[in-house]
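One protein chain is absent from this view; the other protein chains keep their places.
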Amino acid sequence: MLNLLWLIPALPMAGFLILGLFGSRLSRQAIPILGAGSVGLSAAVSLWVAGSFFISPPAGYAYTQVLWRWLEAGSLHLPIALYLDPLSLIMMLVVTCVSFLIHVYSAGYMSDDEDMSRFFAYMNLFVASMVTLLLASNLALLLLGWEGVGLCSYLLIGFWYRDPVNGYAGRKAFIVTRVGDTSLLIGLFLLFRHLGTLDIQTLMERAAHQWPVGSPLAVAAGLLLLGGAVGKSAQLPLQTWLPDAMAGPTPTSALIHAATMVTAGVYLIARMHVIYQLAPSAQFAVAVAGAATLTLAGFSALTQADIKRALAYSTVSQIGYMFLALGVGAWSAAIFHFMTHAFFKALLFLGAGMIIESLDHEQNMFKMGGLRKELPVVFWTFLIAGCALAGVPLVTAGFYSKGLIVWQAEASSAGRWGFWLVAVFGVFLTAAYTFRIIFLTFFGEPKSHVHKRPGLAMTVPCVILAALSMVGGFVKTPEFLGNIHIFTGFLHHALPPVAATRAASMSEMGSEAWVTLALMAGFAVAYFCYIYRPEFSESLTRPAIGKALYRFWKSDWGMDWLYDRLFVWPVMWFARVDARDAVDSIYTGMARLCELFYHGARQTETGRLRWYAAAIALGAVIFVAVVLFL
Amino acid sequence: MPSSDLIALLPLLVVAGTSVVVMLAIAIHRSHRLTSLLTLIGLACAFASLWVARTLTPTEASPLLEVDSYALFFLGLILAATFVVVILSYDYLEKQDVNREEFYVLLLVASLGSSVLILSAHFVSFFLGLELLSVALYALSAYVFTRERPLEAGIKYLVLAAGSAAFLLFGMALVYARLGTMGFPQIGALLSGGDQLLKDPLILAGMALIVTGVGFKLALVPFHMWTPDVYEGAPAPVTAYVATVSKGAMFALLVRFFYQTRGVTLGPVFLVFSLIAIASMLVGNLLALLQSNVKRILAYSSIAHLGYLLVAFLAGGRWAAQAVAFYLVAYFITTLGAFGVVTVLSSGERDADALEDYRGLFWRRPWLAGVFALMLFSLAGIPLTAGFVGKFFLLTAGVSASLWNLVIILVVTSVIGLFYYLRVIVVLFATEEPAAEVAAALPPLSASGGSALLALTALLVWLGVDPAFMLSVIQRAVLSLKGL
Amino acid sequence: MILVWLIVILLGAGALAWLAGRFGAEWPRWISLVAAGFDLALVLDFWARHRAEVEIIPQGRWLAEFNRAWVPQYGIHFHLAMDGLSLLMVALTLFIGMMAVLCSWKEIQKGVGFYHFNLMWILAGILGVFLAVDLFLFYFAWELMLVPMYFLIAIWGHEHRVYAAIKFFIFTQLSGLLMLLAILGLYFVHHHATGVYTFEYSDLLGTPMSPRTAMLLMLGFFVAFAVKLPMFPFHPWLPDAHTEAPTAGSLILAALLLKTGAYGMIRFVVPLFPGAARAFAPIAMTLGVVGILYGAVLAYGQTDFKRMVAYTSVSHLGFVLLGIFAWNTLALQGAVVGMIAHALSTGALFMLVGQLYERTRTRDLNQLGGLWATAPVLSGVGMFFMLGSVGLPGLGDFVGEFLVLLGTYRAHVLLTALATVGVLASTFYGVQMVQRAFHGPNVHHWKIADLHGRELLIMGPMMILLLGLGLYPLPVLKTFSPAWKSLERSTRSVVSEARR
Partner (left out) sequence: MATVPMMHALLVAGILFALGVTGLLVRRNILFILMSLEVMLNAAGLAFVAAGARWGQTDGQVVFIFILSMAAAEVAVGLALVIQIYHRFKSFDADRASEMKG
């Protein structure tokens, strides 16, 4: 049954084509059915495929399906081929299923948008590209999907194109991610130059054979790929685009900027893990990027007023965890957290979406409050998701995935005490901003009136996701809690298990204990500031230093400010001053010179007979002189 | 003088005879049509007689004149050119209210002079031919004396031509004084003989003065100043004649003289010619750059074109000779065509020489404008025209002698030249409507003039697309030239 | 013989169209369309029949040939020949030619007959350039295609057409004459070495000469092609010419004339002077990269839609130049694909601007905006070709740029990196263009008709081809590879000779 694989990207693509070409002629009922249906089908197919993969795994737990020959020149032979192994399988499953749920949700959310067909077309195109990215058997095809999702994110962020702000956010997202892509491309060139292929599996083998551990080429390749990854996954230093990306419709934020696309970087690094095993320094860089991002973004999340921006920063910070995991070689932990994060973060955004809808496009949390009774379903699902995000022990998926990462940040051979500390502190921050959001929106006095309640199309997916956010973690539990590891076990066919944990490392249980403490501390702080003593939080930002720090964090540590001055403005400045093209003036200058000569020479043609005669005589004299004295 | 020489000189005799006949005919009965017809017939006979003369080539009809196939080729060229000029003049004179008939006598005498120039192998015949040509041209350029400009052109041309002739003569005298002979072959023999002669001041000075005289006729810088005024002032057909026949004959002589006498091999003389060539190419093209009078534009461009020719001339050897010959052919066709258009557009009051007269001509007279455009493209050296092939041959000659500096300057200046040709073409094809009176003043196109233009165009394209035949003719002709 | 027919048909159709112009404007249009279409059919049929030898091994160097003595005294032959490279270019030329006729169907109303005469003769000249293997004939065709192009711009162009036309003509003419000098130099050098006067390409290959001579002659050729390409800093003629030309003119300029420059580099500059080319490569590649970045940034700065697209050409052809001088299989394959892809995407953008101009009478990006609401199809098409132009994977340009960069990386790492930044830079103007033209608020309240039948007939094939080139470029790659092999062989042999 695996040979149905091609259908999984093909179905949404077909949906995109139909909606794109005939969208204007379709009825408003048909559009969501078509849009969500195509993705639903592809989700079904992927479940089917996954099932058969589990039941009768192909040889070596990997299945390749060559569709057609693509780029063939000299030593380069790249087919359009799909590669299915546990890693891509899990990613694909999560992506297709979550996408389906979000499409269903969108059917409700976008029901009164006149451009619905365009919306679903873009969304379908996104799913197709994302799946291509995941299933690509070579890096060029992966790049195709990679750029495809980037494009869709650009299109969807700027979906409501009439408002220039959205357009700006879309362009920013596209360009910043493409900055990363540039580095990724160069990485590809390097790999092809030195390993002679772009087929991922062959690359891995050859790299392992040809490059010694710590070889500079491996390091270079690792860092270049990392550049691409941080771009796509909004990690330092390229995280600045994600918060602005919230300008798009909320389902978009949920699907692209929370659940799926932004984790492409994680997938890329996991996919290319061999390179990083050969380049410890590059891997360390990954860990550092993750660690730094998760704290910085955590602080920013604490200071946001816009609910979606707050969630966006939390996404950045959670992906930071995944990078940290990758950085310490806990590959499967990263993927595990990706999965759980996909569930609860998508859910959080969907919830936020419903809130915003019902409050008539109000996004400022300080204008919300007391929605607990108004929107019970939203409240409970949102609460569950929030707990999962914070990692409330035992009952939520986040606990297991994040806990694993935190522990291995120290325990794995590549681990460091520093990483562990940062991770735990991150847990504190996470709890703090999560419950800050919850308290601000659902508790306290109602500050604005609820206009409409979400329909079934919107609530049902949320409930499903809520369930997943709770049970999703039980596929991998610590030793002291039943020690299940279906998930990791399955993944280990594609990704190596964590390198032998160091002797003098703390127990998993101890780590989890600390995590729980940090979580409680964060909860306490949030409770103190927003329920017990709301005025206290204002008092914090009153003094100059407090205000400054607040603005600094809120503005994402002033990165945009910096980048504008370093890169954006110089280019725009040059483009503006040189719009008339300085080079041209060289040539026009020559033309002017000729005209000058013309006017000069013209003066000699006086029309006077004797002057002409003089010229002749003079010429004769000169030439006689020349022949005689030269 | 043996009769064989007379046969060899038949073309000259026919031309001379025709002039006499025409003169008598006028005396008997004034008829513009008749005289022009007689002239044409005479020219045709002269042209035909070339084949008779060819049977005897190469021969020296007296020490003065050398009849070789080189000479015959150029004779044919100028006779054909004169033929066309006569046709054009007929239309032109029809519009003028002066005695028309004598025009043709003068034209024939001028052609006789040019023929002598082409044949001459001796200072005396050189001088004779030159003066025959000049004196006739003074009268021709001032022929329409009812207007001011022709008169002005005439007097300017007369004074300057006479003056430069004096320089020429003095130069000849100096050379003669040193060598004791005036025949080109003998001079060549002596110069190639004695080495100290090559540095002799008398000879060098003499050569320089001869260059002055020649340079004036060819309108080379710095002897060029008369050109625009005479071109503008003289009646359009005469201008065409001055631009083609007189220059062509003189250039033929230049090649013969300096190749046979090895004069060009004298270092200083070579240097002088190089300077003249560079100056002509630059000044000619620059002067025309923003000029708004078509006749003057063509005058300046002719200065530049003679400069190009000099580059090939300096290259020396067979490449140069055939390049020069071919380029002259192309240049004749093109210039006649261009002035032909000017002629047929001219009226009784004034010649159509203002750029404005041509605005949007293409949309009213597509064929006429097309011909003019083709001629301009040929001058600019664009493919499908003889000018392109001609320029290609010139460059080939220049490169074959690796005269890189000259060749590069040729290329650059010819691009400057391109600019003003394009300016004229732009006006021809301008889409905005012209001033009403200009549109109204378009004279009807006569059959004879039209057919002449058509023939020229056909020739232009033929030579531009398939130059092989003409090239073989030229090769047979020029390779007979002594001193190659 | 087919080669002659291809050209003759176009020339004849041109003349016929001119004459038929007096019987009504429809005649010339149909005549030209049919002629170009018929030619295209001929070529495709030829391609289909020679698929085997095209793709596996060429029988000898050429797939088709026509050789007659022209000016024997100078060793000039009327020698046309076609290999894989020429085949691709010829097919492209004729296809774009049809598009050009279609897109000027409504735009041109004055002097329709003469217009199509020029159109057909340009195409004929371009075919001549792509097919000539006698250097004199090549130069002949090279100059010949200028004149009708000049008329196209000078007569049917926009407000500053005369300035633009003359500028275009003078730039190309000067560089062309320098090439002619180089040709003649080579001619005599070859005679000096072998005692034979010939302009025959395959004879002149491998002419032994001193490195200095080789460098000078190579530069002669290089300048001519660099101006056409156009390479920084020889590009200033291009924005003016593109902007002022009528739509079909811009289309042909961008899609075909620029390609003749690239073609010349591939066919003549490197094979004739391999040593010199290798020595010169770093400079050429650097200039290519400068062009990529400079063109992209200037495109970003333009407010005139057409001018913006024009500058993107400078940027794209920079990649082609880069690939050519890297001179290895990947880079060259990339360069060729890039040439075709650029012809499609940029050409289409020019036609799109033309269609916009027909509707709004402006090309000023500040005047446009928010058109998506009123003309979604047109805007979507614009978006599509913008994505092609910014090198989105799956579309033709990506294949070209990707292969070029893959190949160039072997030759020069740093330049490759910079060129990759150029890919990024293309995003600036790409999204900028979409934003200012189609997105954003519709402040000027445009209400314009969406694309209709004929325009869809133009855009459809362009889109399909661009997409096909991006997802299944194999036919192109396979067709070019034998031609490339023989080119490479000749250079290799020459280099070895030079060493001996």
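Letters A, B and C name the chains as they come in the text, with residue numbers starting at 1 for each one.
Keep this in mind: a contact is a pair of C-beta atoms (placed from the backbone, for glycine too) under 8 Å apart; a residue touches a chain by one contact, two chains touch by 3 or more.
Remember, predicted model here, so these are calculated numbers, not experimental data.
Q: For the full complex, can you list every visible chain touched by the one that's not shown?
A: Across all of the complex, the chain we cannot see touches A, B.
Q: Pick from B:L65, B:A142, B:V214 or B:A373: which residue touches the chain that isn't shown?
A: Per the contact definition at the top, the residue touching the missing chain is B:A142.
Q: For the full complex, which residue in A:V471, A:A614 or A:L630 touches the chain that was left out?
A: In the complete complex, the chain left out is touched by residue A:A614.
Q: Just name the one of B:F47, B:Y70, B:Y90 or B:F123 that touches the chain not displayed here.
A: The single option touching the absent chain is B:F123.
Q: Thinking of the whole complex, not just what is shown, which of B:I7, B:V21 or B:L151 touches the missing chain?
A: Considering all chains, including the one not shown, the answer is B:L151.
Q: For a quick check of understanding: of B:L6, B:V20, B:A162 or B:A458, which residue touches the chain that isn't displayed?
A: Only one listed residue reaches the unshown chain, and that is B:A162.
Q: Please identify, in ascending order, the residues of chain B that touch the omitted chain?
A: Counting over the whole complex, chain B touches the hidden chain at residues 123-124, 127-128, 131, 134-135, 138-139, 142, 145, 148-149, 151-156, 158-159, 162-163, 165-167, 169-170, 172-174, 176-177, 180, 182, 228-229, 232-233, 291, 296.
Q: Mind pulling the chain A residues that touch the left-out chain?
A: 602, 605-610, 613-614, 617
The rule we apply is simple: only the chains that are shown with their structure count from here on.
Q: Centroid of chain A to centroid of chain C, CA atoms only: how many Å?
A: 38
Q: Rounded to a whole Å, what is the gap between the Cα centroids of chain A and chain B?
A: It comes to 79 Å between the two C-alpha centres.
Q: Report, in whole Å, the distance between the mean C-alpha point of chain B and the mean C-alpha point of chain C.
A: 43
Q: Give the list of chain B residues in touch with chain C in this complex.
A: Residues of chain B touching chain C: 363, 377, 382-384, 388, 392, 395-396, 399-400, 402, 407-408, 411-412, 414-415, 418-419, 422-423, 425-426, 429, 431, 466-468, 471-472, 475.
Q: For chain B, which residues are in contact with chain A within the complex?
A: Per the touch definition, chain B meets chain A at residues 155-156, 159-160, 163-164, 167, 201, 204-205, 207-209, 211-212, 215-216, 222-223, 225-226, 228-229, 266, 268-269, 271-272, 275, 283, 286-287, 289-290, 416, 419.
Q: Inside the complex, what are the residues of chain C that reach chain B?
A: Residue list for chain C touching chain B: 69-74, 110-111, 136, 140-141, 143-144, 146-147, 150-151, 154-155, 162, 165-166, 169-170, 173-174, 177-178, 180-181, 184-185, 187-188.
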